[in-house]
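The complex appears here without one of its protein chains, the remainder shown in place.
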Amino acid sequence: MKLFEEKVFKDPIHQYIYVQEKIIWDLINAKEFQRLRRIRQLGTSFLTFHGAEHSRFSHSLGVYEITRKVIAQFERNEYDEWPKEERLVALIAALLHDIGHAPFSHSMERVFQSHHEDWTKSIILGDTEINQLLTDFDRQLPMRIVDVINKTYEKHIVVDLISSQLDADRMDYLLRDAYFTGVNYGTFDLERILRVIRPYNGKIVIKDSGMHAVEDYLMSRYQMYWQIYFHPVTRSGEIILRKIFLRAKELYQEGYSFSFLFSPIEKLMQQDIGVADYISLDEPLVYAQFHLWSKENDSILVDLTKRFLHRKLFKYIEIDSADFHKIDLIKQFFSRHQVDPEYYLEIDSPSNLPYDTYGNNVESENSPIYLLNRQNDVEEISTKSDIISGIMGKRKTEYKLFFAMDYLKEKNIYNEFCEIVNCNRGESN
Amino acid sequence: MKLFEEKVFKDPIHQYIYVQEKIIWDLINAKEFQRLRRIRQLGTSFLTFHGAEHSRFSHSLGVYEITRKVIAQFERNEYDEWPKEERLVALIAALLHDIGHAPFSHSMERVFQSHHEDWTKSIILGDTEINQLLTDFDRQLPMRIVDVINKTYEKHIVVDLISSQLDADRMDYLLRDAYFTGVNYGTFDLERILRVIRPYNGKIVIKDSGMHAVEDYLMSRYQMYWQIYFHPVTRSGEIILRKIFLRAKELYQEGYSFSFLFSPIEKLMQQDIGVADYISLDEPLVYAQFHLWSKENDSILVDLTKRFLHRKLFKYIEIDSADFHKIDLIKQFFSRHQVDPEYYLEIDSPSNLPYDTYGNNVESENSPIYLLNRQNDVEEISTKSDIISGIMGKRKTEYKLFFAMDYLKEKNIYNEFCEIVNCNRGESN
Amino acid sequence: MKLFEEKVFKDPIHQYIYVQEKIIWDLINAKEFQRLRRIRQLGTSFLTFHGAEHSRFSHSLGVYEITRKVIAQFERNEYDEWPKEERLVALIAALLHDIGHAPFSHSMERVFQSHHEDWTKSIILGDTEINQLLTDFDRQLPMRIVDVINKTYEKHIVVDLISSQLDADRMDYLLRDAYFTGVNYGTFDLERILRVIRPYNGKIVIKDSGMHAVEDYLMSRYQMYWQIYFHPVTRSGEIILRKIFLRAKELYQEGYSFSFLFSPIEKLMQQDIGVADYISLDEPLVYAQFHLWSKENDSILVDLTKRFLHRKLFKYIEIDSADFHKIDLIKQFFSRHQVDPEYYLEIDSPSNLPYDTYGNNVESENSPIYLLNRQNDVEEISTKSDIISGIMGKRKTEYKLFFAMDYLKEKNIYNEFCEIVNCNRGESN
Partner (left out) sequence: MKLFEEKVFKDPIHQYIYVQEKIIWDLINAKEFQRLRRIRQLGTSFLTFHGAEHSRFSHSLGVYEITRKVIAQFERNEYDEWPKEERLVALIAALLHDIGHAPFSHSMERVFQSHHEDWTKSIILGDTEINQLLTDFDRQLPMRIVDVINKTYEKHIVVDLISSQLDADRMDYLLRDAYFTGVNYGTFDLERILRVIRPYNGKIVIKDSGMHAVEDYLMSRYQMYWQIYFHPVTRSGEIILRKIFLRAKELYQEGYSFSFLFSPIEKLMQQDIGVADYISLDEPLVYAQFHLWSKENDSILVDLTKRFLHRKLFKYIEIDSADFHKIDLIKQFFSRHQVDPEYYLEIDSPSNLPYDTYGNNVESENSPIYLLNRQNDVEEISTKSDIISGIMGKRKTEYKLFFAMDYLKEKNIYNEFCEIVNCNRGESN
């Protein structure tokens, strides 16, 4: 008996996203989920790749759809090791795993000590439409969803589907981000992976005939990190965002009187924001606040918000670790010329994540990828793949110095600055 | 002599967008152009097709790029009829043709009597970064660009490139909108059209061997109109937007005291907005204003803004012209049950545009598409193409009644309503 | 109980082709089916579009796969009107519907009065591996498959799936031929059509919300016919093929002694070929025979086979029906100059098929496409679609005169020829 007629969303990545249960449909229509339409998936990447304007809403649907397809394959093949009764829990966790994200999460969270994982929990368990829908369906459901997203769910295979080295989350975002940026680094053979994925001993494993597809997926991830996610123009946008929040927070703490603060933003400053306010915190609100801040009486806040709105970003030069000892010199140089180094200078070193990109992470949650061979044994993939063993464990770090080059040039001190560090290694865009 | 090293933008539609002149680069970096990043190309379409989150910024680059490619072909083939000295005027007009758009133009312009064409003119001629850049390059340039966009430029072939039945604008948006929505109706063979396009006698014409590619383009356009641009869910979003602006304007005129109005929005209500304010009018501002309005003391404004933010749209039923006489009955029915028909009911009949979609418009600016045959004669395309003559002049209109179905159901009057009009012809999503 | 592990073929159109029954797998591996690898799907089209080298083997798998997907949708939605027990009959008929094709069917069949439909029947019912496999499975099966392919099967819905205006055959070949030629005219939204197709009252119908996808499909078909299938260079290749077979047949009938004739080709000439010989009749055999014929002692046969092998095709000029009365003049002109008009001249008028391309054919087997509306009524699609009614019934015919232009030029009589017909309307490639 089907009370609910299958519905679809047209999607550029998966062609269609199929909704077969009323609870899924209702969750998508909950206001907390609709809010994800107003938060871009890739934060400041659109400043580099103008196509990257897609939202967390579309990504969340994509994660749901991949999870749905994996489970459909398990069911079609009647694998005993897949706990059939977990289907809905897995689908809902997939759908809601990003529900707690703030706009420009990376920048905002660092300044305000707010964690999207905590907010995900609060939204699922708190006084929200989503909680109501889940509770009405089954009183235990909200807590089970939170457990899956927290990776503490007892049936660990459900966790694996949503967050592991080869999960629905990553598979969707690689394909989606590649599509919207227009690059083709992120392309891999999803349909093949969906065919060779297996439940095995409480884990998700890959039939060994699919090894090359997994290699291709891992290489895509590696390329996407360095070419898209760590792109210096994108990082420059993030740095400016962070500086804006820092400056505003500092002013707030100093008692500066803003002309108008949106309630969620004021509460953030007070470190006292609740679920209701958090839910109305979206990118438009941040932008609108920036419009107002660009007319405040603080020259740094005004300058930084205009930079962000009009994309007058910081430039950068590549440095290496040997340059670190010069930082104090540079700061002094900036201060000496009335350029505040706290707001106009930043060393950026994206390095923590790439290690994570090729599957050898000591953190417990990053379990390795296992291949299932014809003898029904599992083997960690790097023991079989030359490509993966070749890149595994190679930590790559790039150091860049970001700064307001326009200021230095206006003040005619850029050449002097370049005597301190080698400016030949920059790159403009 | 090239002082400027070619720069590129990665673009999902054209792979790369090539910038070869400094003036183009500087215009793109002007704040008025960067503002287009904050205005979606397709207004409310993202409510139907979640991928349709791309901005007017990316479309404007695309129109520029297609124009650049057409001119490059003309130059490569050394066609005498192309006035070489117009290259830069054409490129800049292509880039800036949408610079005056407001957020959600269609809805906002109807309520506030503001026209994006006028604003395009104001931004190019007024006190803006763009005007400064153009004037510094050549004092005559701003007026020439405006003339091209106004279709009054003396070299009409330049106008044809930017706005005609087969112009760079339409070619880019069909491909781009198809890509981001994920449908494949909008796909046609751009590269073929770029090969067969010719300057001829002051017009843009098409070599007759390219006729089928033009047919395909016109069919794409037809399909995109009915499947994407006129999609009833998208229209429902637009209707609610319009109702919101109407209600706010009414309240403002009645002297209602809003808790906070953004300056550009207040000026709009006063019909007294200038360029500086207009430039800060973007989608985030509108959304942020809606967040605030959703907490005002007017139940209609609160309800409508929440509907828009949380995507609780109006439903619709198909009607036909024979139903028009029932409108008064329906309005009375609504009023009788305390549902304000001014805000909760709307007849929508997308019909004016489709006529325009297949190339036989009496309006002077829509010059027909001409084919150039081997005898160097031109012939209007519908005289050669069965497909085009088959659909030409067939005005298609669809009438739909949009209304707050949820209200009717809550009040238990939906069945009664359905006795007035036939509710079987609706469609949900 | 599944005794057979699902197998797949990698396919550029459908990604994977899924084989779930052993009988399907075995049929694919039968030598009569493997022979389809040696017959190109598009005959001489590769002479125009060099990518069009795909075989009837890949198309046959594609028709099977689309049929499989349609039936899977019917089963998933548990439609009563679909006769579940017919699944395997439908799949096998889809797979085998082209099994009787000869190499370059169109040309060869006209000369030798051989019909692939008859051969399909002979291969399924005769002494073949395929017949053996079918009979072993179920003695009634071969005859049932033949009935489906002959359109005489009692459950007409099964026939509809394989051969109707919107069948798996056409859907696969449009997509496949578009992909391999590299054009994008043939692209339509297969996945959408697969979602809206329904069994209804013994027929295949389309949910009316899918009307635009069907329009798009019909336009694709129309475009593919005129741009690909009727391309004059392709036709020129076909004409030469036909002339070769005609000449060889004439020589054979005159008692000419060929140096070597492959047995199947000799039997064809004798109008006495059986299944065993027919099965070894493939494109390589025809080509190899042409290599030999290009060294025979008949100058016409030598010339024509070299033309085909080395792609020195006939050129053409467009004519119209008013030119028909000149044909005798032209023939006389050719004869007068020792160019045999029987072999070096041909009027080609592709017109019979296009009528068929837009769905209003009086021939009984071309049943119209029906839409299923919300009231569960069906309506013929052209009554609802402007596009389809616009092109329906418009018979388009193009007349072209093909001839050995090189001969005329060598003999310095081309100008004289052009005084008889207008040579300006030609086109080279």
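Going by the order they are written in, the chains are A, B and C; count residues from 1 in each one.
Keep this in mind: contacts are C-beta pairs under 8 Å (C-beta built on N, C-alpha and C of every residue); 3 or more make two chains touch, one makes a residue touch a chain.
None of these values were measured; they are calculated from a predicted model.
Asks: For the chain that's been dropped from view, list the shown partners it touches.
Replies: By the stated touch criterion, the chain not on view contacts A, B, C.
Asks: Just one of A:Lys69, A:Lys151, A:Lys249 or A:Lys396 touches the chain that is missing; which is it?
Replies: A:Lys396
Asks: Decide which residue listed in C:Asp11, C:Glu191 or C:Glu380 touches the omitted chain of the complex.
Replies: Among C:Asp11, C:Glu191 or C:Glu380, only C:Asp11 touches the chain that is not shown.
Asks: Looking at the full complex, which residue from C:Phe180, C:Phe258 or C:Tyr278 touches the chain that isn't shown here?
Replies: C:Phe180
Asks: So which of C:Gln34, C:Gln271 or C:Thr397 would be touching the chain we can't see?
Replies: Of the candidates C:Gln34, C:Gln271 or C:Thr397, C:Gln34 is in touch with the missing chain.
Asks: So which bits of chain B touch the chain we can't see?
Replies: 6, 8, 15-16, 77, 191, 195
Asks: For chain A, which positions touch the chain that isn't shown here?
Replies: 183-185, 187-189, 209, 212, 215-216, 219, 222-223, 226-227, 374-375, 386-387, 389-391, 394, 396, 424-425, 427
Asks: Of the residues in chain C, which ones touch the absent chain?
Replies: Against the missing chain, chain C presents residues 7, 9-13, 15, 29, 31, 34, 37-38, 46, 49-51, 53-55, 57-58, 61, 179-183, 260, 262, 280, 282-289, 291, 306, 309-312, 429.
The rule is short, and it goes like this: only the chains that are shown with their structure count from here on.
Asks: Closest chain to the protein's overall Cα mean, using per-chain Cα means, please.
Replies: B
Asks: Between which chains do we find the greatest number of C-beta pairs in contact?
Replies: A-B
Asks: From the centre of chain C, which chain's CA centre is farthest?
Replies: Between chain C and the rest, the longest centre separation is with A.
Asks: Between chain A and chain B, what is the gap in Å from one C-alpha centre to the other?
Replies: It comes to 32 Å between the two C-alpha centres.
Asks: If you average the CA atoms of chain A and of chain C, how far apart do the two points sit, in angstrom?
Replies: Once rounded, the distance between the two centres reads 51 Å.
Asks: Hey, what residues on chain C touch two or more of the other chains?
Replies: none
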